[in-house]
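Take a look at the following structure, please.
One chain of protein is taken out of this complex; the other chains stay put.
Order as written gives the chain letters A, B and C; numbering starts at 1 within each chain.
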C-alpha cells in the first residue's frame, strides 16, 4: 500500500493569510497532494517498508564491484551529531576549525594510502570523481596547447560510468579489448595509442577480479605518447595499503569512499568520489579543498589552484559522507588499512577455491582473485536452461543477496562475487552451500530455480511492462479512484 | 540461531597482567563464555532478531490494559542526547538545574491532571507505584496507631499486581466481587468493610472497560470506615484531563507513565509508576523528589517528608523514562491531554459498536466503553470449539497483534481490546474486518483457526515442555556439542 | 508591502491534533455508528460533578521544534561536567551500535512478549541475556531483570527468606559497606513483611568485612548473608571465606556484584566451596547510559534449585508444533498475573529495553571487551589515586585491594573541596559524610576507562588547588 493510500484530506491545516506580502499571482492555488497521515502512520509505513529490503545489516550481500562491507554505526552517530549535522556550509572558518581539521587529515590520509600528491574531497560519487579527473586531464592538455588529444581509451571491462564520463568531457571513447587471462590486450592498446590520445581509464584490479600485471608497461606506453593515466578506484579495497595507484604511475585517481571506506550505500547513495592527483595536476584541482597554514585551516581559493577546473557542486561535495569515511579511517589506522586488502582478498580466493571444488567454473581459473572473482554459468544456461539471473533470484530465497550479474559485459552468464573482509567464514560457507543447493535444484527441478524467487514480497517483475506502460507516480486521479 | 552459535573462541584478546594488584584468589580464572563475534555479526543478528517482533511501530497492537499508543520518536532522541543520557545521578545540583526543572514541572503537571496534591516520580513501574502507595497507607495508619488495620480490599477484576502488592506490604487481601454491569458489588463491599480495613485498591475505569459509577459512594464508605482509597492508574488514558482521580476521592494513585504518557514499553519495560497523594499523605512520600525554592531546584530531603516510607531505588527511579514522559506531556499540552481520553474513548466505542453489529458479543453490552472494551467468545468456544486464544493467534496471521486474552479473569473467553487514540479509523476497520474473517473461518474451516498462527517464525509453542524441561540458558556444554 | 503583524504563528510539525489521526468526517461517521451526537456523550455515565475543569497549570502544547529547542536549552544549562564519581553508576563507553539497534521500533515499541509467536525477537534475546548473565556470574539461572540494583537486593532478600530450607529466620545479615542506597531501599521494600536487616560493621583498616565481625553472630539464625563485591568503598572482599561462613551457619549467601567486575573477578557462583546462592546487582555498567540514575536494571541469578522462588520473568527454550525451536515466557505460575496475592513478587513491567541494550553491548564487546573496560577502569583509578596521594593532604583511607573505586581521606572539609572543584567543571567524588560520618572527610572516587590521562591530570591539579585554597 502506498503512503498516499493512507492519506486523508483535511487532516492538517495552515493559515495562509500571513502570506499577503507575496502577490497572489505568485502564490500556489491548491496545496500539494502530499500524503496527509499521522506521525504514527508515517513511522509504521516506512518501518514496514524498510523490512522489504535486503541490506548489509540483515544479509550477506556479495555484490561484485560494490564493496558491501560493514558500515560502522559509530560513524553514523558522529556524522549526525548536532555539531556536525548542524554546521552551515558557509560558516566562517573561525567556527569551522574542528570540521576542517578532519577534512584536512582525510585529504592527507588519502594521499598517503594512494601515493598521490594532492586530494580533493569535492566529487559527490565515483562518476563525478571520474568527471573531475577527466576534466583535469583535458585542462592539462589544453593548457599545453595539446588540443588534438580528443580520445580517451577505455578497456571493454570498464564500468559504464567510464565511457559516459569521457563523453561528458567532450571526448570520444575507444574501447580496448581484454585478454582471456583478464589483462588488457597490449597489442590492441599499442595500436590504439596515438597523438589523439588524451588518456587511458583503468581499474586495477579490474572488474574481472584480477590484477593488471602489465600496469607499469601500460603506464610507460601512455605517458610516452603524451597521454595521462586515470585510475578508477572502485576496487581500491583489493589493494588498500598494499599497492598504491600513485606508485603504479597513475596521474589521477578517484576513490569511492562509499566502497573502500565503508560509508553506507543508502539504497543508492550518497557517495563520495574523492580524487587524488600527481604533482603536475595540482594546479587543476577543483574547488574547494582545505589548506593548512600556521596550524590553522582555511579553504583553498583560486590562487591555490590557478588552473582549477572549477566548482563541482554548490558547496563541498558530501561532507556527511566524508565525516563517516574519516571516522572509519581513523578507526582502522595504518595497520587496519592493510588488513582490509589482505582479508578481502583472502575471502575472495577462499570462496573461489571452494566453489571451483564444488564444480563451478571460474571465469579466470588459473590466477589469484583480487577481492572479487567471477563465476560463469554458461554451461548451466546451455545445458539446463538455468541462467545467472535464475541463480541470482533463487539466492534471495535462501537468504543471500545476489552477486552482481551480467557485469562485466564480456563474460557470459557471469556472477561477480565480492565478499569483502568484514564477512566471516561462516557466511562465506553458507553462501557456497546455497549455490551448491541451487545447482542441485537446477539439475533436478529447474522450474524451482527459474521461477524464483518464491519467498520475497513479490515475484519476478515485468520490466517490459514497466518501461512501456510508464507509471512513475501516484496521481490525484488515482486518489479519486480509491 | 543463537548469537552464541555464531561465536568462535580466540577472536578477541585481553592483557590481564595489569591486574596484578588484585590477589589472584579474587580473580577470575577463565573468561566468561560470552559470544565472540564481530560487530557486523552482532548488528546483523540483532537487527534480524528484531524483525521477529510485532510492535507499535509495525503493527496495530490493541492490547487491553496496556495502552499501546504511538511513542513519539522525538522523546527518544531527547532522552538519549548526551546532555541527558550522560548526567550522573549524583551530579551536584549546580550541574542539574535543567534536568531538575523538567522533573519539577512533570510533578506539577501530574498533580494538575490527576487532582492530587503531591507527586513522586520515584517508582519504577506500576507495581512499584502500588507498593509505594500501599506502604504509605500502612505508614499512615501506623502513625495513627491504627495497627489493627491489616486488610486491603481488592475487586476481583483487579490486575494481579494489586493483591501481590498488598501481600508485599504485609496485608491480607480480601476480594470484592463485581456485578454483571461491571460496577463493584456494593453490598458485598459494605459487608467486607470493617475496623480491619486499611484501604481499597480500585482501577477506574475498571479493567472491564467501564466507569465505576458509584465511585463517590464507595469513597465515602471507605473513608467513613477509616480506610484509604488507592487508585490504580493503569487506565488513566481513558479519563485524562476529563476526570481526575483526586476529585473522585482517591488518597493515593499511581500513573503508568509508560502507558498514559507514551513512553515505550520496550519489550517489557522500563516503565514509571509515578505516585500522587492527597495532602495528608505528603509527609509519607518516598525519597526522592524535586523541590522548587527561590527559583532554583533542590532534592527533597527527610525534613520535606518527615515520615517518608524511604527510598525505593538506588537513585531516582527511571529518569530516562521520565524525560520521555515530560516531552510527551509538553507536546500535548493542556488541550492535547483531554483529547487523549476523548479519542481513545471514541475509538473503543466505535470498535465495540461495529463489532456488535458484526455479531460479536460484548461482555457489557449496554454501557459505554471506556478506552477499552471486552468481547467474549464463549459461544464460539462452546459451539465451534474455537477459543479466544485461537482468535488471538489467527489475528497474528492477519497482521494484527492480539488483544489481551483471558484477562480480566472473570469474563470467560474474553478479548480485552484497547485501540488507543493514536490509531486511525482505517486500522480499526481493518482489525474488525479481520475478526469477521476469522469468525467466518471458525464457522467453515475451524482447523485453520485452531492451528494458527501459520505465518509467524514459529507455530504454537509447547509451554508445558518449557516449564517441565527447563532450558533457561545456553551452556558451554552445548557449545561443545555444536 | 503590508506591515507585519506578528511572528506568532506556531510552526507545528504535525497539526493541531498531534498524534491523533482523525478527520472531521471520520469523527462524524464514527459517532454515527455508535449512535451519539458528540464525543462528550460517551462520558455521560460519569457524574457531572466529577468533570474536570480546565487544566490551567498545564501549559498549552508545543510543537516538536519548540520542544527540541526547550530541551536543548535545558540540557545546555547543566553543562557536561567531568565525571569522577561512581557510587553505583559508572560512566563506561557504550558502542554506538548498541542503542541504534535497541531503539529500532520492533524492540523499542513492543510490549512484554506474552504472545510468543509474535515476540520471538524479544524472547530469544532475553534467553541470550539469561545465558550471558549466568556465564558472567557462574550461576545456574538468570531472570529477565528486576528494576535496579537496589530492588535486586530486596528481591534477593525476600527470595532467600522464602527459599532457605534450613532456616525459618526472617533475619538477614547486611554489611555496612554495601551501597547505602541499596540497604535503604531494601529496608523499605522488605519492611512490610517483618524482615529484619542486621548490620555487620566493616574493618576500619581495610574497609572490608572480616571473619571476626561475623563470628560475633555465630549461633544465631539468619536466612541469608549479603555481601557486595567490590563493596561500596571499591574494596575487594574475601568472598570465599564469607560464603563458607554463611553456609556453615545455614544461611544462604546473597552476592551483590558489579557485573563488569565479574569479567575479571571470581564470579559469584564460584565463591567458597559451594558458590553464592543468589547473585544480584545493577546491570548499568553493561551498556546503560548514566541517564540521571535510570533506567538501569536489576540482575537476579540463582542456583537451579531456587528457580521456582525466583521473582520476575524467565524465558525458556521449547519446541513448536512442528518440533522447531522457539522461546516462551515460562514458570509464569510464580508471577502476579497468575498467582496474584501469592506471587513471588509484585514486579510486572521490568527493564526490558535496557536488557536489550545490555545483551547487544555484551555481544559486541565479548568477554575480552568487558575485561578490557574493567582493566582500563582499574588502571585509570589506580593512576588517579596514586597521583592524588602524591599531594599533601590526601591519602588512601583503606589498605585493601580495590577494583575501580577508592576512598580518599582529605585534610580539609570534603564538602568544601568538592564544591571548589565544581568551579573547574569537575564532579570530584562522592561525599561519604552522610552515610559514614565516622570516616571524617572522605570521598569516594572513580575513573572509568573513559577518563583520559589529561582529564586525570586536570583533576589532580584542581584538587591540589582546592586543598590549598579551601
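In this section, contacts are C-beta pairs under 8 Å (C-beta built on N, C-alpha and C of every residue); 3 or more make two chains touch, one makes a residue touch a chain.
Computed from a predicted structure; not experimentally measured.
Q: For the full complex, which residue in A:148, A:216 or A:444 touches the chain that was left out?
A: Residue touching the chain left out of view: A:216.
Q: Which residue, A:169, A:253 or A:435, contacts the hidden chain when the whole complex is considered?
A: A:169
Q: Decide which residue listed in A:126, A:155, A:227 or A:289 touches the omitted chain of the complex.
A: Candidates A:126, A:155, A:227 or A:289; residue touching the omitted chain: A:126.
Q: Considering the whole complex rather than only what is displayed, give the residues of chain C touching the chain that is not shown.
A: 1, 4, 7, 9-15, 64-65, 68-69, 93, 95-96, 100, 103-104, 364-366, 368-369, 372-373, 375-376, 379-380, 382-383, 386, 401, 449-450, 452-453, 456
Q: By the contact definition given up top, give the residues of chain B that touch the hidden chain.
A: These residues touch the chain not displayed: 8-13, 15, 18, 20-21, 37-41, 43, 47, 72-74, 76-78.
Just so it is clear, only the chains that are shown with their structure count from here on.
Q: Quick one: report the Å distance separating chain A from chain C, using the average Cα coordinate of each chain.
A: 45
Q: Between chain A and chain B, what is the separation of their C-alpha centroids in Å?
A: 48
Q: Specify, in ascending order, the residues of chain A that touch 2 or more different other chains.
A: 38-41, 43, 47, 72-73
Q: Can you tell me which residues of chain C touch two or more of the remaining chains?
A: Those would be 18-21, 26, 95, 97, 101, 105-106.
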